[in-house]
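Below: the structure, in structure tokens.
The complex appears here minus one protein chain, its other protein chains still in place.
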Amino acid sequence: MSNMNLLQAVNNALDIAMEKEPKTVCFGEDVGHFGGVFRATSHLQEKYGKSRCFNTPLTEQGIIGFANGLAAGGHKAIAEIQFADYIFPAFDQIVNEAAKFRYRSGNEFNVGGLTIRSPYGGGIHGGLYHSQSPEAYFTGTPGLKVVMPRNPYQAKGLLLASIRDDNPVIFFEPKRLYRASTGEVPEEDYELPLGKADIMQEGRDITVLGWGAQMEVLEKAVAMAAEDGISCELIDLRTLMPWDVETVTQSVQKTGRLLISHEAPLSGGFAGEIAATIQDTCFLSLESPIARVTGLDTPFPLAHDKEYMPDHLKNYEAIKRSVSF
Amino acid sequence: MSNMNLLQAVNNALDIAMEKEPKTVCFGEDVGHFGGVFRATSHLQEKYGKSRCFNTPLTEQGIIGFANGLAAGGHKAIAEIQFADYIFPAFDQIVNEAAKFRYRSGNEFNVGGLTIRSPYGGGIHGGLYHSQSPEAYFTGTPGLKVVMPRNPYQAKGLLLASIRDDNPVIFFEPKRLYRASTGEVPEEDYELPLGKADIMQEGRDITVLGWGAQMEVLEKAVAMAAEDGISCELIDLRTLMPWDVETVTQSVQKTGRLLISHEAPLSGGFAGEIAATIQDTCFLSLESPIARVTGLDTPFPLAHDKEYMPDHLKNYEAIKRSVSF
Amino acid sequence: MANLKQSAKQSEAPVVHNPVFIDGSDLTTPTLKILRQDGSVYEGAELPDINKELALKIYDTFQFIRALDERMVAAQRQGRISFYMTEIGEEAADIGSTAALADDDMIMAQYREQGALAFRGFPLDQFMNQMFSNEKDLGKGRQMPIHYGSKDLHYMTISSPLGTQLPQAVGYAYGYKLEEKDNCVICYFGEGAASEGDFHAAINMAGVFKVPAIFFCRNNGYAISTPSSEQFAGDGIAPRAVAYGLKAIRVDGNDVLAVLKATQEARKLAIEHNQPVLIEAMTYRLGAHSTSDDPSGYRSKKEEEKWREKDPVLRFKHWLIQQGWWSEEQDADIADAKRKAVMAAMKEAEKVAAPHLDDLITDVYDTPPKHLQEQLAELKAHIRQYPDAYPKTAGRIDHE
Partner (left out) sequence: MANLKQSAKQSEAPVVHNPVFIDGSDLTTPTLKILRQDGSVYEGAELPDINKELALKIYDTFQFIRALDERMVAAQRQGRISFYMTEIGEEAADIGSTAALADDDMIMAQYREQGALAFRGFPLDQFMNQMFSNEKDLGKGRQMPIHYGSKDLHYMTISSPLGTQLPQAVGYAYGYKLEEKDNCVICYFGEGAASEGDFHAAINMAGVFKVPAIFFCRNNGYAISTPSSEQFAGDGIAPRAVAYGLKAIRVDGNDVLAVLKATQEARKLAIEHNQPVLIEAMTYRLGAHSTSDDPSGYRSKKEEEKWREKDPVLRFKHWLIQQGWWSEEQDADIADAKRKAVMAAMKEAEKVAAPHLDDLITDVYDTPPKHLQEQLAELKAHIRQYPDAYPKTAGRIDHE
């Protein structure tokens, strides 16, 4: 065990992946010598050489196109998109190519070796273009897996699993927590399962569901609710696609209530998909409407980012509203 | 009045828009002399000259980037994307640029004059890349309007409203119905309101909601249900963003049941957003889980497209299940 | 052997004190031609590496593709298949270039390169299985006709979105370089697709990463109805490669010997020097864009006729006959044999059943996740309820 922050955990996972499997290659803008603008790839070029960890030209569509080709040739291609806000030039290569590569070829070819890492989310005074949470653009695309860790331990185990998973995986890293979140992380190689939610805290009165950086916020909200005597079941979804319908369903069947929270805008956010599914699987158990506590339906603002964010107070209030419905 | 098919109605709307407002410009791949691969822009180059209706090079990101600039300069820019499946190279220009242009500049600049037209949907033996219904990728982006007409009359009125609306609008045309759907269309200029759903048929037992080509399918399903004595309220949402929560809510409060149907895959489809909202606004009225009848969570197939599609039979069965829940 | 001169570097570039704008007139791109239309060889022309066996294999592929294209257009008109694209007029480009490669060099094509696949030995019945979306199709009946692919033959499955294969080719070639393989990737694309951003990303990255890749542009004058004059304002595609640090060559795309020669040289550059090369083959799409298209709406018969006179197959036949490797009699026989074989294979493929319903959900992921299994189960139950409505699959659902 050693104490790591989230960045170090990511770096450590990449290091292990590259060491154990020589076919693993890391690349992206400023990823090489410099180690990435957040330093997630620090020292990897030194250790594994310029041919396995390198800078790319500044073209996200090129990066993912390149990554698709490299993966199709049997390599583990780990591409970094510098900010999740800049993933959109690569959208076609992701949703029309990576996601459909295996299906369209009848499994003659696949890009299972592809992992796309990208820092996402608000809270760093980033305004419109350094704050977005674009997960729902990808969860609606069959063929992709989407994974979002909440802390260093989770990040390492989920990233190693994502790299080794034989499907294209988009791995969104909560950049607000890169240095802020620290914890004990095993030094050795380990994986955490994809497609499995993590029940962080059991409870009776309401299920509180989120992922990534939002879990920290929800922990606070849940603690406040506890002081009011409300017992929350706190779940980290971890993998958004395919997501763990079973665990959430079981929890809501028990608690009768569900709150889902994410930073992305309300309309079209992934909470909608979950709510639509759970109102179906838990129709007869639900004692109040499923609550969504999310960003507003605006671009991510700057001066009013605090007001925009689905913070612990908004979640706490929503928990109370739900329980007293 | 004259009898037109959906293509002719679109062509007629474009013609009127170009005639009335000289700042209106139409462009896209093969849109000029040839009139587009579906001929939606037939004769417009002849009538309005090559500078106002023209072919572009084969680059969707360029087309929408160009359109954004033209609109920012005060023109009505009507860009065609040849198939909705090919809109993704333009994704960044749409979601990061067009959608955020006004907001990020504090309204110093805007691209309200932009309209993106694109044929969408299955049923023409198009397989993965000539069949997609990508509306939910855009409904999750604040700043965009998304409009989808069901027949020639609707297409003309909604397209004229979209062109004149002072926001970027994505207008998806049901290509399966381009020639198959015909009807009486006024020759003169008229607009149908954006943001307003259309109650096509009133009913008591269940609200059946869809948009675009799916309305034809739903009409059949609803007719079958009627023979079983089930009274359906059939609603065409028409504008998906911002959508008419009020009309749908009122209907579901009356009927107690809701079915939403679209061709796009289930997970992440726009039905999820609607279901999540309505389970909240109608929690105490709902007598059965909100049903979603959609495409499967796969890429759009070819050999099994019939099996994949949310056809009238699947909808009919779902109506019955809902009513007998 | 091709020139291997060094690129001029900025630092050595001259200085001027009055503004001089550079433009297309400062760069000349010659066209390589070896064969005249009558089958004679230009004086001083250096022939490619070619022996009788290779020559006849190329010609056999020409004949096969002509027969296939002709037959399948007819089949589409008869409603037997939904869609088809011919490569008539462009056979020398894809077939001549593929003939310069090793059998295990990866081919990443656009869609009008069935000749390359045929040259590699893709069985006729596989062509048919794909077009009829039957259960023997390697692609499991999921894509429109002509979207072939074969792992065994190193032919990447065709993808409709244009240009996407270009940066993928760079990544694939980078993999070869990492593994120090003596292989290169050839990536085919049209002059229309070269307008996509992915093209630019690809050749820029190829230059920076120095990968063994050949970018082969079929400049056939049109992208559906859009003539190349409305596609770009520069002198074609080859100069772009120069701007991004690649080497480039333009060839007469209807001259199979020129194409073969250029590609053989390009392959050497790619393999021996990790030098990416762009080849621009000047040719013409003699047929419609696809069976959904009618070119009379946007170009003249006269223009088509002009190009019909440059027929690459005929040109090569003349050369073969002059070599004493071929005769008109053989020619008639082979054309006939190909036509018959195609017809027979088509009839076979039509009889093969549609893919099993289970394949609707396989390959979305490596294994079908729970939600897809559930959706399939629901679908099966529904089909059992309405078997007549789903005739392709109803009869074959396992009765779990």
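For reference, chains read A, B and C in written order, and residue numbers begin at 1 within each chain.
Please note the rule applied: a contact is a pair of C-beta atoms (placed from the backbone, for glycine too) under 8 Å apart; a residue touches a chain by one contact, two chains touch by 3 or more.
From a predicted model like this one, the values you see are computed outputs, not experimental measurements.
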Identified contact with the non-displayed chain, of B:His33, B:Arg102, B:Arg238 or B:Arg257: B:Arg102
Chain not shown: contacting residue from C:Gly207, C:Pro312 or C:Pro355: C:Gly207
Listed residues C:Arg218, C:Lys247 or C:Arg285, member touching the removed chain: C:Lys247
Where the unshown chain meets chain B, residue by residue: 23, 25, 51-52, 56-57, 59, 61-62, 64-75, 77, 89, 92-93, 96-97, 100, 102-110, 112, 142-143, 145, 166-167, 195, 242, 245-246
Touch residues of chain A, complete complex, unshown partner: 29-30, 32-34, 37, 54-55, 57-62, 85-86, 88-89, 125-130, 266-267, 296-299, 301-304, 306-308, 311, 313-314, 317
Chain C residues touching the omitted chain (full complex): 2-3, 5-10, 13-34, 42-46, 195-201, 204, 207-208, 210, 230-236, 238-240, 242-250, 261-262, 265-266, 269, 277, 282
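Rule of thumb we're sticking to: only the chains that are shown with their structure count from here on.
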Identity of the chain that, by mean CA position, is farthest from chain C: A
Averaged-CA centre spacing for the pair chain C and chain A, given as whole angstrom: 39
Chain centre separation in whole Å, for chain C relative to chain B (CA means): 35
Interchain centroid distance [CA atoms averaged], chain A/chain B, Å: 30
Where chain B touches two or more other chains, by residue: 61, 85, 88-89, 128-129, 267, 297-299
Per-residue multi-chain contacts in chain C, two or more chains: 140, 142-143, 147, 159, 161, 197-198, 359, 364, 371
